[in-house]
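Missing here: one protein chain of the complex. Every other protein chain is in place.
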Amino acid sequence: MATKDPSISRFPVPSLRDMPTDIRARIEAVQEKVGFIPNVFVVLAHRPEEFRAFFAYHDALMDRPGNLTKAEREMIVVATSSMNQCHYCVVAHGAILRIRAKDPLIADQIAINFRKADITDRQKAMLDFAMKVSQSAHLVGDAELDALRTHGFDEEDAWDIAAIAAFFALSNRLANVTNMRPNREFYSMGRG
Amino acid sequence: MATKDPSISRFPVPSLRDMPTDIRARIEAVQEKVGFIPNVFVVLAHRPEEFRAFFAYHDALMDRPGNLTKAEREMIVVATSSMNQCHYCVVAHGAILRIRAKDPLIADQIAINFRKADITDRQKAMLDFAMKVSQSAHLVGDAELDALRTHGFDEEDAWDIAAIAAFFALSNRLANVTNMRPNREFYSMGRG
Amino acid sequence: MATKDPSISRFPVPSLRDMPTDIRARIEAVQEKVGFIPNVFVVLAHRPEEFRAFFAYHDALMDRPGNLTKAEREMIVVATSSMNQCHYCVVAHGAILRIRAKDPLIADQIAINFRKADITDRQKAMLDFAMKVSQSAHLVGDAELDALRTHGFDEEDAWDIAAIAAFFALSNRLANVTNMRPNREFYSMGRG
Amino acid sequence: MATKDPSISRFPVPSLRDMPTDIRARIEAVQEKVGFIPNVFVVLAHRPEEFRAFFAYHDALMDRPGNLTKAEREMIVVATSSMNQCHYCVVAHGAILRIRAKDPLIADQIAINFRKADITDRQKAMLDFAMKVSQSAHLVGDAELDALRTHGFDEEDAWDIAAIAAFFALSNRLANVTNMRPNREFYSMGRG
Amino acid sequence: MATKDPSISRFPVPSLRDMPTDIRARIEAVQEKVGFIPNVFVVLAHRPEEFRAFFAYHDALMDRPGNLTKAEREMIVVATSSMNQCHYCVVAHGAILRIRAKDPLIADQIAINFRKADITDRQKAMLDFAMKVSQSAHLVGDAELDALRTHGFDEEDAWDIAAIAAFFALSNRLANVTNMRPNREFYSMGRG
Partner (left out) sequence: MATKDPSISRFPVPSLRDMPTDIRARIEAVQEKVGFIPNVFVVLAHRPEEFRAFFAYHDALMDRPGNLTKAEREMIVVATSSMNQCHYCVVAHGAILRIRAKDPLIADQIAINFRKADITDRQKAMLDFAMKVSQSAHLVGDAELDALRTHGFDEEDAWDIAAIAAFFALSNRLANVTNMRPNREFYSMGRG
């Protein structure tokens, strides 16, 4: 049975046992791995088909082999989600970024102003591009792609950066409208 | 073999025979139905996993039963894509909107300024909400949901509107970065 | 006698026979040429003196000999009017642009995002300048004029581009406030 | 013969004796009345047809009988021209406003922030509407017209306010692009 | 002797022993209390007179008795500094807010989107006002003051909120231009 829990979502949240088997299985696997169920899973489980597409898309982008490290992919998430003022994504992906980068300070730095963060110039160029995709994609043209290339990013890297920024444009809007709230655990993960 | 065709995409575009079977099958089904292959399919086929997630998500939102008509779903796409200056989405979904609404004028009206379009007040309220999700989702709160309710939209409708606006926030960014270009056919479809 | 017809204007609209002779003559000449009376004429005829000045200004800019083609002048109108979300100007001048350029696709392309349109680099530079005049003229200085010159535009061309962008800054505001609505015929003209 | 004088315009400025007779006559009449030739006349005389249309439009709006006083018309000019950062218009029309209102302080107050100026609530409502027309006319609808009515402005007043704001949207852009510069006399007129 | 240390400031940073006695004394008192020297003290000590005025102002606002709690004052700092993308202020005052509020989550919540934070409606009204002062003070008028009053804030509270937002408008700009960087300790303080 679905209930409403404003500490998780503005919309109804299904109980685990009412979820389709595949969705429950995915959630239980995550729970086993991280020790709790990140709220994004139960919030989106309200709509099973959308849940499946969302996480398939997420995994295709975030777990894909390529030149971007997993930490760099999370940098894109944190920088663009902060610009979009997305409570859930900044807190949860901030935690993941700290862990992936093995750096307790980096998520706060990138969330506040990536231009001042302790990252490489190449990473700043990556985030410049990601921010432009996130905030004014209609202006992206040859000049932006060329700027990426001068920092050693090839065409596939450009697609990766753009697609992650675009996917979290979707994700941030869902989280903001649903009032999706991060689990308490995320705030402190990776700060140790 | 993938080739580059700037009239379709800035990125490599695979040939049909090189695509995974399921993707080729989906594309051939569309081709049979509409008479040509909309470019979005070949542009996104460059990344098969992302292709599958993208269209699964698209179908989950646009073909879902619910209170919003198919034409109303396309109104959301056209209004938000125009604000994001997305060449592909405004032209292609403008065509679909004309057909779904059986109205040759409506897509241009909504693309330019939905406040002046020949639509109902309820539909304007729907687009007001969609635009806020598209452009400033961090400001969406109780007041916006309440405004929808006064026009007869329930909670599930609100999710539908928000999710469509959010999905095309993703889609518009991909199309703008890839320089995805609409097929010539779309410009005149449904104007007859 | 003036009546109100919300399908044309929010303000009173005079009947042809009540208009001053010169205004009626101009309108009948247009009607004979294009086959119908574009609504802008009857909307502005509410104020005869302003009507005369408006069309004298319009003709001085749009019919003037010079290096800009008539199609290029209409490109400026469509690009800037779209940024200003002017229902009447985008639809009506979109039709004129299609006819002048003998290109059924160009108006939609320029209205959505001129950077992605099938036009020359020189024409994109022209529209870059026109958009800056339209949206932030206080920032126009030597650098903008120099950029035009590198594309072969001379000083008189710069005046032409700026003056057309400026005139439609006026026109778009009048059309938006009066709720001026385009005649149905414009939507399909030049698409054949 | 036309010359260039950067203290007046970035474009060529014709000499009085080279101007068409009607334009020279108008300029000489102004000169006789105010004691000097305001630069806008010589800057725009570079294009005689546009000059005639510009001043015909200007006079139709600024000298028209109606409920708005001449000082109120100038308030609209100063407030919107300041928002558009138009050097010529703020200085020259600031002078005219001081004279028309017989108030040496009012022009500076309105140019800086009309919300803090020593004017009536009705005049602030007039300027609120004018600013919306000037900066975001695509959002003007019934609500804005209704707000005017509660302050006693009728439909014709609304047209006047909108048309003046729209005309100076044109004028400010021309002045900014031409680098039109105000005569020294304007700075101190009406301050005595 | 002053040295340059980009991990602290883009500008020269004086050594403790070269500082005027009063400034050194203040810094040593802080060091004794918090266990380290917050970088803002050494960055601003580059200009002793400005240092004295800055901290006198800071203390006058942040230590003043009144209806706002110390935690609420820090909420204003964190919310407005985050909007201004001030690395130093968000990290350092985020720490102070966590400690003052005895809440390890509140600073991240307010920095990302105060509308979604676990705070009272009264505190959200306080932050609404503070953000308006921070981002568009020229629009603050009776309506904003009235809104505060409905939440129980009196005139002196309004001054406090406005003055804190205004002071950190100054502080954020100094920190951004100097590249002032927070001490490592701040990131984790109060999270325990």
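Labels for the chains are A, B, C, D and E, by order of writing; each one numbers its residues from 1.
The working rule: a contact is a pair of C-beta atoms (placed from the backbone, for glycine too) under 8 Å apart; a residue touches a chain by one contact, two chains touch by 3 or more.
What you are looking at is a predicted structure, and each value in this text was computed from that prediction instead of being measured.
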Discussion item. With touch defined as in the header, list the contact partners of the absent chain among those displayed.
Written reply: A, C, D, E
Discussion item. Considering the complete complex, identify which of A:R26, A:R64 or A:R115 is in touch with the unshown chain.
Written reply: A:R115
Item to complete: Provide the residue numbers of chain D that touch the chain removed from this figure.
Response: 82, 85-87, 90-91, 94, 104-105, 108-109, 111-113, 116-117, 176, 179, 181, 184, 187-188, 191
Worksheet entry | Residue numbers in chain C that touch the chain omitted from display | 138-139, 141
Worksheet item: In the whole complex, what residues of chain E lie against the chain that is missing from view?
Response: 10-12, 46-47, 49-50, 52-54, 56-57, 60-61, 64, 84-86, 133-134, 137-138, 140, 145, 155, 158-159, 162-163, 165-167, 169-174, 176-178
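One rule holds in what follows: only the chains that are shown with their structure count from here on.
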Practice prompt. Answer with same or different: of all residue numbers used at the interface between chain B and chain C, are over half used by both copies?
Written response: same
Response to the item:
Most remote chain w.r.t. Chain E, using mean C-alpha positions, is C
Worksheet item: When the CA atoms of chain B are placed over those of chain E, what is the turn angle between 0 and 180 degrees, to the nearest 5?
Response: 120
Discussion item. Centroid from C-alpha atoms only, then distance chain C to chain D, rounded to Å. What do you get?
Written reply: 23
Worksheet item: When the C-alpha atoms of chain C and chain E are each averaged to a single point, how far apart are the two points in Å?
Response: 51
Practice prompt. List the centre-to-centre spacing of chain A and chain C in whole Å, with centres computed as mean CA coordinates.
Written response: 44
Worksheet item: For chain A, which residues are shared contacts with two or more other chains?
Response: 85-86, 138, 176
Worksheet entry | Chain-chain contacts as defined at top | A-B, A-C, A-E, B-C, B-D, B-E, C-D, D-E
